[in-house]
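Heads up, the thing below is written out as structure tokens.
Omission of a single protein chain aside, the complex is shown with its protein chains in their original locations.
As written, the chain order gives the labels A and B, with residue 1 at the start of each chain.
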Amino acid sequence: MKTIFILLFAILLTGCMTPIRPWERDLLAQQKMQLIPDPMQSEVSEKIAYSKEGSTGGLGVGGGGCGCN
Amino acid sequence: MQLDKKRSIRQALALATCGVLAHGPLLLPVSLQAADLSWKADMTTLRYAENGRVSVSEHIASFRREVGEDEWVSLKFSWDAITGASANGAIFNPPQSGSSQTVTSPSGISRTYQTGQGQTVDPLTTFKDTRVAAQVSNGQFLTPTLKGEVVGNLSFENDYDSYGIGGNLSWDILQRMTTLTGGLSLDLDKVKPFDGNPKEFESIGTTTPIRLGQGEKRTIQSIIGFSQVINRKTLTQLNYSLTLNDGYLTDPYKFITVVDPALGAPTDYLYEKRPTSRVRNAIFWNTAHHFTEDVVHFSYRYYWDDWGVRSHTSDLRYRLMLWRGHSLQTSFRYYTQMAADFYQYSLPGQPLPSSFASADYRLGHLITQSTGIKYSIHMGQQVEFSLRADITEQSDADNLFPSLGITLFQATISISDRVDYAQSGRAPP
Partner (left out) sequence: MKRCSFLLVFLLLAPTAYAEKAPDFTLQGRTGKVRLSSLKGRVVYVDFWASWCVPCRKSFPWMNEIEKQFGPKGLTVIAINVDKGGGAADAFLKDYPPVFKIAFDPSGAVAESYGVWTMPSSYLIDKKGNLRYAHKGFFDEGKDAIVAEIVELLAK
């Protein structure tokens, strides 16, 4: 538990220290770089895992992307 | 956004140059041109087969369209057919003497069980089921940095219906380096096997079975998380989800065997019993990293609930970009699960009415390993086609039941109105 919060804080800290420029979001804008790059595959995999195993949850909407407008 | 205030640029320019500017530009309501609205369609078909058990074929079609400058609607339909048999928790032994009792399985197919001394039961329950589901969602940008979405779900199959609604919000902050996300969904499921739900812990061979009609299951799922851009090539996300289940959570097709310790043979088969509530937690960490051409995704999830189930899920996917927009993705998934408190392979005698027991292997001590590959090609700038094969082995960490092999084949096609100019690849050799 504690390690997760430390990790969380560290991630936030690194983000604050080096903001990237809006024109440098070319790689982040690509579909394959999204947190869920292929929704059809994710949906099928999640459903199979949910049916065959005892766990659920975790996957949600994401950020990143081109940051346009 | 303000659809009523949209106006054509030609009219505005004409008015402006005519010097109407002194009174301010006139606001003429003109609807957005249909050509300005982009859309995306995805279709996938898959074939899932367990070794000697269940086979599923599923088809999903999804369509998303912009309906305003910052608003979109999407529709998704899926239908699948499931056939085969799945383990029901009964332990099979050679028959001895005893009377016979016919028990109907969920799809209406009859099987005969020997009851009395030397109980035997088919350890597999056959299924033949079709499912149809639909999902509709509407999303929009409430402000340039705040995105909201509402979702509605419906699913129907022979013995199970599900209704759900949900919503989520996504907020970009700190120069769009950080995104805060939150979601909530509510689901109502109706569990309605062929002849009603069985009474828990009742013997399956009883001559006067008690049937309890329909069961209802209510679910509330909430998720909060944040994603952070680390640098130009790295994006990471951390989510926490809390799911609450309430109602009928028992599987009406699963049994638990009573094995007499002295005889070492099954003496009875009972319907299983699970608690009527479940609190489930998951922490999910997901990272994407770009190597300028290739991309790697790694995720880890830790799950725990109040039934005693705990699991670790690790998933690694590496997408290797080949020439001319072709790519090959390899994936590995490793899953370990600790059993539920009331999970038992068999019972030593009749259980206490206040207790819970289940022999459902899905609540047991599991290790699942998957390996997959996916080949994708771009056909033009707007179409992507991919073929995927995945092999999974699900095994019992206690070695009490044999491992299960699963193969999956999936074909997907995505067509977008929006051209992806970035799909470059390595130069041909």
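Methods note: a residue touches a chain if its C-beta (ideal position, glycine included) is under 8 Å from a C-beta of that chain, and two chains touch if they have at least 3 such contacts.
Note that the structure is predicted; figures quoted are calculated from it, not measured.
If you put the hidden chain back, the residue from B:H59, B:R211 or B:R418 that touches it is B:R418.
Contact with the chain not shown here comes from a single listed residue; of B:R131, B:R176 or B:K192, that residue is B:R176.
Checked against the full complex, the candidates B:G52, B:P144 or B:P348 give a single residue touching the omitted chain, namely B:P144. Residues of subunit B in contact with the chain left out of this view: 1-2, 5-7, 9-10, 12-13, 16-17, 21, 25, 32, 36, 69, 144, 175-176, 381, 418-419, 421-422, 424. Counting over the whole complex, subunit A has residues 18, 21-26, 29-30, 66-69 touching the chain that is not drawn.
The definition used in the following text is that only the chains that are shown with their structure count from here on.
Here the spacing of subunit A and subunit B, counted between their Cα centres, is 18 Å.
On subunit A, the positions that touch subunit B within their shared complex are 4, 7-8, 11-12, 14-16, 18-20, 22, 24-35, 37-41, 43-44, 48-49, 52-64, 67, 69. Across the interface of their complex, subunit A is touched by residues 42, 44, 46, 48, 58, 60, 62, 141, 144, 149, 168, 170, 172, 174-179, 181, 183, 221, 223, 225-233, 235-239, 241-243, 280-286, 288, 290, 292, 295, 297, 301, 303, 305, 307, 309, 311, 313, 319, 327, 335, 337, 340, 362-363, 366, 368, 374, 386, 388, 394, 406, 408, 410, 412, 414, 420, 422 of subunit B.
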